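A single protein chain has been removed from this complex, and every other one stays in its place.
Take a look at chain A:
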Amino acid sequence: MSFAANVAAGNVPPQNRHDVTLDQIVQEITTTDDAKVLNDKLRHLSPRESRDTILSGALTGGQDPLSVLDPERNTIGCLYILAARLHATPAQAPSMRVVEEFCSRFTPEHARLAPERVTQLTKGIIRLAESYGKQKHALGALRDLVTRYPPDLSYLTTVHTQFISHCVATRHFSIALPVLSVPIVNIDTNLSELTYNDNLIYHYAGGIALGALKMWREAEEFFEICVSAPAQVPAAIQMEALKKLTLVQLILYGKTTSLPKYTNQALGRLFRQTPYFRLADMYPRPQPDLQAFVVKETEVFNRDQNSGLVQQVLDCAPRWLIRKATQTYLTLGMSDIAKETGNPNVNENRSIVLSMIDNGEINGTLSEDDTVTFSETTTNITKNDIDKALKNAQEQSSLLLRLERELYASREYLVKVLKHKDDGNWAQDDDSVMGMPHLGGSNAWADDSMFG
């Protein structure tokens, strides 16, 4: 009697449970062609407690079931066995090589049928690497998993979160870049068992990785997404993200910008009581002032593990002061600059100015007698820039149009509209008002771009 029949019968007599052996399961795996059917069978494999024990055992001949199965063809089977074995006793744990092979060869469409196994597998991989004491060994497998599992990288999955957190934990930031460079715009809870924490942690950890790589602009966006994530009450991690966001903005713009309107209000209020707010408030000032403030609050910055970022914020202060001075002055002597930055060391100031000119942060020249002449900032916008911008705009508008259509076709929307219709006769008008201008709007966009 096959175990599938047992499941179908529903009421399994206890003694029959142990009738299901791994051999039978492997048999089933290799013979069932339809991945969906197989997944249903394995998921309802009885009983829950002993299922993992069975799956993590060996075949009767003492053979490793994984050596029999092919990751590409038997994705579901391998996934179940791997997930089970990674959570079983260390002795049964598969070797990292096997795991890596699976990750690089599995069939994504099949794996998506069992998202909870994928989450389990991800956690198992990290645990496996930890048990070896070589955490970074997990990165290769995780990267393959994260890139191959979702339909594309813009879908958030639990693997994303685990992968990025692990990258940050092992300080391998650049390996995360290909993943981080694709912004998350899709959330599908059928694809992966997400919780709000996955989103928060992914963007928080991503921000840290990008910050460590000094990609401030991208880091800012990640932190901002974390901070402004929908929340009924602010999460602690959002507060931490806001602290880091503030520091990143100080480095990037020399000041903070206001948070999106939809950010949880309480977060802003709480933040006002932190030294970060005061730091942002007084920034930029001559370094000695800032230094004094930072020393006073060292404890807080250290406790939040932000002292590195704070130090970078401090290092940027003279640059922002000089940038500010260019708004006011046409020429400045080195002594004047020293007065602005509060740093009497002429050589240091000169090298800062030179590096700023090199980086294009300021537009100016340094003459022999240590006079800096700032010229008006000129921006050259080429035809290519414009074309690129127009192309972007067109893509954006077609994306929005597509989304709008999807929305109109969506169940929730139609249900609401119908409900409205029942409520009153004016619903028809309302509908047309809502539908038409948007379409008109997209045409207007196209017109604009032609005009431009």
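Here, a contact is a pair of C-beta atoms (placed from the backbone, for glycine too) under 8 Å apart; a residue touches a chain by one contact, two chains touch by 3 or more; residues count from 1.
In the analysis below, contacts and distances are computed from a predicted model.
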**Q.** Among "Peroxisomal targeting signal 2 receptor", "PCI-domain-containing protein", "Probable cytosolic iron-sulfur protein assembly protein Ciao1" or "Protein kinase domain-containing protein", UniProt-listed name of the chain not shown
**A.** "PCI-domain-containing protein"
Q. Where the complex has a chain not shown, which of A:Ser258, A:Thr328 or A:Asn347 is the residue touching it?
A. A:Thr328
Q: Based on the whole complex, identify which of A:Glu28, A:Asp144 or A:Glu221 touches the chain you can't see.
A: A:Glu221
Q | Among A:Gln27, A:Ser181, A:Thr195 or A:Thr365, the residue in touch with the chain that has been omitted | A | A:Thr195
Q) Which one, A:Glu72, A:Glu130 or A:Asp336, makes contact with the chain that was left out? A) A:Asp336
Q. Of A:Thr75, A:Gln120, A:Gln238 or A:Asn349, which sits in contact with the chain we cannot see?
A. A:Gln238
Q. Taking the full complex into account, what residues of chain A touch the chain not shown?
A. 183-189, 194-196, 198-200, 221, 224-225, 228-235, 238, 260, 262, 264, 324, 327-333, 336, 371, 374, 376, 378-379, 381, 385-386, 389, 392-393, 396, 400, 403
